[in-house]
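One protein chain is absent from this view; the other protein chains keep their places.
Chain lettering (A, B and C) follows the sequence in which the chains are written, and residue indices restart at 1 in each chain.
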Amino acid sequence: MIGTGRLEAFSDGVLAIIITIMVLEMHVPRDPSLVSLRPLLPVLLSYVLSFVYLGIYWNNHHHMLHVTTRVNGVVLWANLHLLFWLTLVPFVTAWMGENAFAPVPTALYGAVLLMAAIAYYLLQLTILSAEGSDSVLRAALGRDVKGKISPVLYAVAIASALVRPWIADSIYVAVALMWLVPDRRIERALTGRMENAR
Amino acid sequence: MIGTGRLEAFSDGVLAIIITIMVLEMHVPRDPSLVSLRPLLPVLLSYVLSFVYLGIYWNNHHHMLHVTTRVNGVVLWANLHLLFWLTLVPFVTAWMGENAFAPVPTALYGAVLLMAAIAYYLLQLTILSAEGSDSVLRAALGRDVKGKISPVLYAVAIASALVRPWIADSIYVAVALMWLVPDRRIERALTGRMENAR
Amino acid sequence: MIGTGRLEAFSDGVLAIIITIMVLEMHVPRDPSLVSLRPLLPVLLSYVLSFVYLGIYWNNHHHMLHVTTRVNGVVLWANLHLLFWLTLVPFVTAWMGENAFAPVPTALYGAVLLMAAIAYYLLQLTILSAEGSDSVLRAALGRDVKGKISPVLYAVAIASALVRPWIADSIYVAVALMWLVPDRRIERALTGRMENAR
Partner (left out) sequence: MIGTGRLEAFSDGVLAIIITIMVLEMHVPRDPSLVSLRPLLPVLLSYVLSFVYLGIYWNNHHHMLHVTTRVNGVVLWANLHLLFWLTLVPFVTAWMGENAFAPVPTALYGAVLLMAAIAYYLLQLTILSAEGSDSVLRAALGRDVKGKISPVLYAVAIASALVRPWIADSIYVAVALMWLVPDRRIERALTGRMENAR
């Protein structure tokens, strides 16, 4: 059993790099005019969307690891598995942005989000299993409605992307907004536990 | 409520990457002659300017978080919002440099600086709200003249960039110099508090 | 003698960057069609393979440093030597992927893996020498079968790559799977020692 420090540090490093190199896909236009920025607008929009998603992952990861006391080899690999799917975000973001939210890139974007959501769920399972059933995390998650509904919404988005990409994009935005509401569950559970301990 | 450690680590990571990947925009010339470096001069100058700005942000961020004792979900997102605008710095730096400080890129550069300044101000507000009114940070900021004057100067610079870019560039340099004077306010407030505590 | 903290932080940083910039070699296709992704398949496959290898290195490095109590200058350089070979992984990964596992790139991929394995072995030796013969690490390694068999398998793979690349690729996958089994040796040795100490 190993502390969570280095796992957090490594994940932070990877997330910080992913979030930053996405900007490299916004290629600097040659012309110094405002008009030349216009084709970059969808690229910027898809960047904003992915920035928010990665921020959500960092935030939730931060909260989850905060109440995790120990990790084992399986947790380390479940974490790397999550990071793997997140490293593909810059690729699908750029492809979707450069093609102005065309059907196939929009569907692939959802597929990567879906895989990342599944990977996050698996990571959660491995941590819960290492922590035991009376852990703070177990209490904090409750019924984990958001975690269960997100993959379903991504699946709907992927299907609709091929016929009406704007529906898929709206779903991506809606899911992000749903998560943006800060995850107070863990903070609440922690406070509750501390109060119970008195 | 959560400690500031991982927030600092993540912000450091993103700032370190932003500051370093800006160099990737200085494309290596094919010719091994001194003359071939000349078109890179404005790119280098804009890089130096942005490096100093990011250094200022890192420095001030460092000082602010140093006197912050706890963060909540809102602070985490206010921090991500600041990082978002800072990740756009490499893009506007390259565009301004490659077009030798042309009007529109120079104005956009100021716009990103303006948005980052506003984001920093919002981050400060959220931390102050989490810390309470008798916090060290509250005392340290005082009237926060620099923080209030900078956005005004950026706005002036954006307007003047479209007619006389060199005025805007001078303002950017002047604001940077104004901030370069290390922020002794917090150090002073800390010392004062410690003396009062005796 | 110096603590291991900053060595771990620096290694984590380099490994996180290597693992993330590899994705930049998956060039975004111009066409928004599924067909245009097909040439990227070998690139993706080689990326997955390298991601797993870097994950293994991070994992083993993590475990090894976890039971290391102090490092000296020689260890710092042995660690940099390992990082040097690992920084070449994105290059050989891209070359192998873009050429769909052609003989020479596949052989060079194995050569970099071989050099990294040797560098890891040297790092282990320098740490063992700094720690002393009754260290936890010494006990944990045991006969270190995996560490000794891997270079041999890489050498076989390099030779076979030039005639039958798929044999080499299969060996790379097999070695990765062999290591993927989490390294419980150190965890076991730690537990054993703690039990002995009672």
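Just so it is clear, a residue touches a chain if its C-beta (ideal position, glycine included) is under 8 Å from a C-beta of that chain, and two chains touch if they have at least 3 such contacts.
These figures come from a predicted structure and were not determined experimentally.
Student: Have a look at C:6, C:30, C:148 or C:164 and name the one touching the chain we're not showing.
Tutor: C:6
Student: Touching the hidden chain in the complete assembly: which of C:14, C:28, C:139 or C:176 does that?
Tutor: C:14
Student: What does the interface between chain C and the hidden chain look like in terms of residue numbers?
Tutor: Within chain C, the residues touching the omitted chain are 1-2, 6, 9-10, 13-14, 17-18, 21, 24-25, 72-74, 76-77, 80, 83-84, 87-88, 90-91, 94-95, 98-99, 102-105, 108.
Student: If the missing chain were put back, which residues of chain B would it touch?
Tutor: 8-9, 12-13, 15-17, 19-24, 26, 28-30, 32-34, 37, 48, 51, 55, 58-59, 62-63, 66, 180, 182-184, 187
To be clear about the criterion, only the chains that are shown with their structure count from here on.
Student: What angle of turn lays chain A on top of chain C when you fit their CA atoms, given in steps of 5 degrees?
Tutor: Roughly 90 degrees of rotation.
Student: Once you find the CA centre of chain B and the CA centre of chain C, what distance in Å lies between them?
Tutor: Once rounded, the distance between the two centres reads 37 Å.
Student: Taking each chain's centre as its mean C-alpha position, how far apart are chain A and chain B in Å?
Tutor: So the centroids are 26 Å from each other.
Student: For chain B, write out the residues touching at least two other chains, lowest number first.
Tutor: Touching at least two other chains: none.
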